[in-house]
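For this view, one protein chain was removed and the others were kept in their places.
Read from first to last, the chains carry the letters A, B, C, D and E; within each, the first residue is number 1.
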Amino acid sequence: MTGKPDLGALFGATPASTFLGLEKCDDLDRMDASSAYIGAPGATPYGSVGAYCRNAPDALRKATSSLTANIDRHNFDLGGPVFPAGSRRAVDCGDLPFNETDFARNRTVIQDAIRKIVGKSAVPILVGGDDSVPIPMLEALSATGQTYSELQIDAHIDWRKSHMDEELGLSSTMRRASEMPHIERIVQVGARGIGSAHSDDHADAIAWGAAFVTAHDIHRSGVEPALACIPDGANIIVCIDVDALDPSIVPGVIGRTPGGLAYHHVLDLMTGAARKGRIAAMDFVEYVPEADIDGLGGLATAGLISAAMGILARQDARLPI
Amino acid sequence: MTGKPDLGALFGATPASTFLGLEKCDDLDRMDASSAYIGAPGATPYGSVGAYCRNAPDALRKATSSLTANIDRHNFDLGGPVFPAGSRRAVDCGDLPFNETDFARNRTVIQDAIRKIVGKSAVPILVGGDDSVPIPMLEALSATGQTYSELQIDAHIDWRKSHMDEELGLSSTMRRASEMPHIERIVQVGARGIGSAHSDDHADAIAWGAAFVTAHDIHRSGVEPALACIPDGANIIVCIDVDALDPSIVPGVIGRTPGGLAYHHVLDLMTGAARKGRIAAMDFVEYVPEADIDGLGGLATAGLISAAMGILARQDARLPI
Amino acid sequence: MTGKPDLGALFGATPASTFLGLEKCDDLDRMDASSAYIGAPGATPYGSVGAYCRNAPDALRKATSSLTANIDRHNFDLGGPVFPAGSRRAVDCGDLPFNETDFARNRTVIQDAIRKIVGKSAVPILVGGDDSVPIPMLEALSATGQTYSELQIDAHIDWRKSHMDEELGLSSTMRRASEMPHIERIVQVGARGIGSAHSDDHADAIAWGAAFVTAHDIHRSGVEPALACIPDGANIIVCIDVDALDPSIVPGVIGRTPGGLAYHHVLDLMTGAARKGRIAAMDFVEYVPEADIDGLGGLATAGLISAAMGILARQDARLPI
Amino acid sequence: MTGKPDLGALFGATPASTFLGLEKCDDLDRMDASSAYIGAPGATPYGSVGAYCRNAPDALRKATSSLTANIDRHNFDLGGPVFPAGSRRAVDCGDLPFNETDFARNRTVIQDAIRKIVGKSAVPILVGGDDSVPIPMLEALSATGQTYSELQIDAHIDWRKSHMDEELGLSSTMRRASEMPHIERIVQVGARGIGSAHSDDHADAIAWGAAFVTAHDIHRSGVEPALACIPDGANIIVCIDVDALDPSIVPGVIGRTPGGLAYHHVLDLMTGAARKGRIAAMDFVEYVPEADIDGLGGLATAGLISAAMGILARQDARLPI
Amino acid sequence: MTGKPDLGALFGATPASTFLGLEKCDDLDRMDASSAYIGAPGATPYGSVGAYCRNAPDALRKATSSLTANIDRHNFDLGGPVFPAGSRRAVDCGDLPFNETDFARNRTVIQDAIRKIVGKSAVPILVGGDDSVPIPMLEALSATGQTYSELQIDAHIDWRKSHMDEELGLSSTMRRASEMPHIERIVQVGARGIGSAHSDDHADAIAWGAAFVTAHDIHRSGVEPALACIPDGANIIVCIDVDALDPSIVPGVIGRTPGGLAYHHVLDLMTGAARKGRIAAMDFVEYVPEADIDGLGGLATAGLISAAMGILARQDARLPI
Partner (left out) sequence: MTGKPDLGALFGATPASTFLGLEKCDDLDRMDASSAYIGAPGATPYGSVGAYCRNAPDALRKATSSLTANIDRHNFDLGGPVFPAGSRRAVDCGDLPFNETDFARNRTVIQDAIRKIVGKSAVPILVGGDDSVPIPMLEALSATGQTYSELQIDAHIDWRKSHMDEELGLSSTMRRASEMPHIERIVQVGARGIGSAHSDDHADAIAWGAAFVTAHDIHRSGVEPALACIPDGANIIVCIDVDALDPSIVPGVIGRTPGGLAYHHVLDLMTGAARKGRIAAMDFVEYVPEADIDGLGGLATAGLISAAMGILARQDARLPI
């Protein structure tokens, strides 16, 4: 025998056309689910690099191919099946259309989708696409009339006023969030190394009241300090740029930065957030399959999304998390 | 100069035909050693994938090529040479024959070898091969008349009643162990993510009395909770599926699962077990050289086997571990 | 879009001809800097392998290409810009000439450079080259009339009397250091696995008074025990062989050894040393670009050098570290 | 103003005739409660010292005097009121009669009471009295037909075959427990210093399979190793000799032993046990009011009993703990 | 020799008429100090218990008697003398007058004093007195025009609307603080056991946005989570009710509650606050000398006040803390 063996063959799996082999949901208005995987290849890309994460939503589906026959098995990250008895499953809503020139159109499409999903009492799991994708998601949540705490997990702080003459690009996400009245608290976890943040940007964020817990803080003191910054009972938006994880765990990102978080840190942050309040929306962005090493980062990202689905199913069914 | 430099050249090593350049032992009946490296390319493979780890025993030998001239040097994982003064060395017994169709024959061959090694007061280090290989090793130990605690270190729990109509395959190893009267305690460390375990399988294991310490537990609380589950003074079988380690440490496995153990966790578990009681047998299985990334996983696995040999030599000579 | 996106394009960077795009310093006698990056392709290579790290100084410069436009941005490893307001920047002094046959000449060249840099009140950051490179750096410091504590961070202890008939090669660095009267304390951090150390070498080091904190010690107890071994107020030479880091973090080394340090450990050691006393000189050696995996190790090494520059700039300006 | 102020006056409390001012239950056959505080001044005292803890049940009631007006307030050890909405309260069943000469009678009285309480689906909280008191409680549980794990928290191991010609005294409690067929697992936490245990007793306990986690282990590794020894889903009897706590926390014991557990350790052990399985019975013994220092130990013990009641109320109502 | 030896005799100290023998400041308008110790025997006592802490300010001065000759010595809690070279000392402003019937007068007196001290750029260290004393201090700070984060360290949360018909008493301190517009963030550390908090009070506090870090949280995760809740660069008021400390450390309180903080926790919280922002005011309340055990609690409280003075002197002089 030569070459790599095939895990799918071992597990009796078939190629995944949806994430984890979940039921596909083509009509957001008829959704009945605890959470909804929805791909967004891009929103507002910078001209110099384009929508470099466009292939992520599909690559992450493929990363779960070997598990499609196993979705009802015990997930030890959760202490039970992804979707425990008495809970509603997640669905895969496919990918939103992406227009290479009409960025406003992209944002409207994302906003509409998020609004529909939230309207059906499901939690959106928006899968980018680059980090411009969450901006319309955040905007869409203003319609709920509620206020939110945003837990951003990212190697970068994304507080630039604009970059390359674009105010809605991936380097400005948190600045834009801070300007939305319904975002009342921001906690940013995982920053490290030299990012694109001017010290002025950082000072503005501090002045706004954003709490920063660096990757180094997490390595030294664990995730509790980050979780302590989230008010008890908050509505929480969890925004994960997968470059928050160490490049040895997720090499597939455009800006690998050493010293990143471990897988269990992100798992603990998601679980802790759901214990502290209620997760209202999530995104996973910035995975670049073309930059990955042998699929390592895709597997880790898909593992985190699977765990997120399990957390959200338990939250939805008021089961212990 | 172009290309990678050669560590062996630096250290004055010669290509390894045995693990660490240890003495070869061709006749198990005449062994005088503290432990015995013995390769088993397979035992009871599933038809869909075959004996996909068959090349591991030899690949792991080659991974030690650069160290063959250094076997007497200080090993800082052990605080002294692998084989300290006053201790007996390990030997390399080569690989057992593997028959692609007569699986019962494979199991008999393994059982016979283990029985002989144990009979010579050496500790077998059985190197798979997939995780069906330990089943005959466990059976062979019934002949000693003693009872055992099994410390399994694995990303998966392996409690399936059968899989693909095979009861003795790699997904059923711990279920089979639980049915052997001489296995009186089972501690399973490292489970995470979605494995192949039905929640029923997990419930059966709990009902049997198996103790589970997940990878996440280890990241949060260290190895002490796992070691606390092993009775003081126990005879211990340490079974290591190298997918227990994180894919960044051992990428060379069929079912990479993020969130895995670190190298020092496995080192601490082996050392801790030897301090708690007596290690009676070990296996290292599921290394797939073809799935590795630039040999990283082979090196880590070989490092753990080297440390195991040092621990067993100290145990054999009643030296502090 | 196919292929990997380009981070430099995203950040508006230009290819780096100097580390981080720092000002080049061609005349060491006219330097005005807090620290000085200076490449040394080799010093005293062993014949069997040659100067196998010769390409490291340049590869590490290239690893910072995407950051050259960002040098004034916040570095979250430092809690501010690399060079904070009121501090002096680092300079890049290019590479020293390397002669493939006249090793004495190489050493003289290194000694002269270090002496000049130190004479200008800058801290040298000597970038190898293999681990023979620090020997002349250490010798050069005798001219200051001061005594030093050396903090070596390395997977190997480098206490061989000689190797391949060469006393000044990379396996003898710390033995040579111990013979220099101005080196009054040695702390060695990160040893693990089977290195090239005879147990006799280790015993000699202990007898001399060297303190050893293994990689395993660091994983179990953090960096404080290592820092506690450095006298308060000491002049400290920090010598970093990048194989001290785990192979998953820095694969690009000749002797990958599993169980290595994490990025934050090395960051904490450098920061802690600067808080305990004054860092007088540093080296980063043994990076082998040709042995790296997709540039991971180069990025991590460059990140540590960037952090070192920030620490040294703060030390120089008497700002809190 | 001179003398100590009165906390009860501050809180508007009245002297406690029952623990925490709970409803009194005079007829065990008509109990409707989640747990039942029941005092046992003694069972089988040694002649040399008599029933030296006889005043404990009442002293512990008095220690809660200042809190009787506050029983519905938030208890931060529990994250809510002792008895949360939707849960059943505890009751105080007063003290069992104690006969100074007819010890068999004392034991029968205790057995009967426990059997009745358990029969009403309440969890007994037996308050000694010395450590001979739990023996009849343990025996009474055999009637349920279930098997149990016993978590003993104590400075001493209590495995003597007999002492002063008495087999049912306080130094033999765990030996007797080990002889009961329905006790299938024993975990002993908190041993330290020189107790009354022959090394033979210790060896017998190990041979039986008892797991020991010393006070020192807890200080070094926390409570997880102790909890790991309890099987998932077990019926658990928690037996607390308050000399397990450090003498600075509970000075009121006959055999103060330095190096003891902290209050939060015992809280974590109780909480952790209830998460691991179901607490079926509890005892708190060996508090000696006359040996206390200004009531410190009484207050700590009463605090733990209050927390226990809250844990048991949540367990009873299937609320998260 | 009989009886206890006298530490003062050993150190050559004279009885303290001021705290640590500091210079007395009789005229607040002419103060030149980094901080000011000012006693307040009471403010708004409840009728049932009166001003039961009235003797604390003086008792705490006496607790420093043995140290008056040593004020310039190294304080290892601070890594140098209390008042390092280049810093301004603290002064002792004596005690404010206390009127047993005119509580409004008491509050005015406190407000005036605090306003004067703050006006002289000194940090007030208000020493109660019960926990009603901080209310006028908090009010006085509104005059600065700045906003504040309050770090309360206390076993109780003090959010009652009123108690015994008094809205300004010690059980309502934090409720009152929450109503002041210049208090924009509240972090409460150390709550445990059954306090006087209705669960409604707790819910109101959560709804307001107060962050709670319980004593148990601190024992499990250290002080970082509490510090993470304080915004970077904040003006911080540190309010310490000494019952936050464990009764074994400070027995001298009216409501001893087991499971309290250790001395080093409070030290770390004060130090951490000063690193996070600027401490603008402090209070130490609820010490009851008459309820103490052999002066233990007085000594601990005085030690914390000494450390606070050192922290504030460093903050004032912009020296590293």
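Quick notes
What we mean here is this: contacts are C-beta pairs under 8 Å (C-beta built on N, C-alpha and C of every residue); 3 or more make two chains touch, one makes a residue touch a chain.
Predicted model only: the values in this text are computed from it and were never measured.
Contacts of the undisplayed chain with visible chains (whole complex): C, D, E. Listed residues D:79, D:94 or D:255: the one in touch with the omitted chain is D:255. Note that of E:18, E:35, E:55 or E:75, the residue touching the chain absent from this view is E:75.
By the touch criterion stated above, the residues of chain C touching the omitted chain are 206-207, 209, 211-213, 217, 220-222, 224-229, 231-233. Although one chain is not displayed, its contacts with chain D can still be listed: residues 46, 48-52, 54, 157, 164, 191-199, 201-202, 212, 214-216, 219-220, 246-248, 251, 254-259, 288, 290-291, 293. Residues of chain E that touch the chain left out of the display are 1-7, 9-12, 66-67, 70-77, 80-82, 246, 248-249, 262-264, 267-268, 293-294, 296, 299-300, 303-304, 306.
We take it that only the chains that are shown with their structure count from here on.
The chains that touch both chain C and chain D are B.
Closest to the protein's overall CA centre, chain by chain, comes A. Taking only C-alpha atoms, you rotate chain B by 120 degrees to land it on chain C; that is to the nearest 5.
Taking the mean of C-alpha positions as each chain's centre, the chain lying farthest from the centre of chain E is B. Annotation: 37 Å between the Cα-based centres of chain A and chain C.
Chain centres here are Cα averages; for chain B and chain E they lie 58 Å apart. Multi-chain contact residues of chain D (touching two or more other chains) are absent.
Chain contacts in this assembly follow no simple pattern; the graph is neither a line, a ring, a star nor complete. Touching chain pairs in this entry, ordered by label, are A-B, A-C, A-E, B-C, B-D, D-E.
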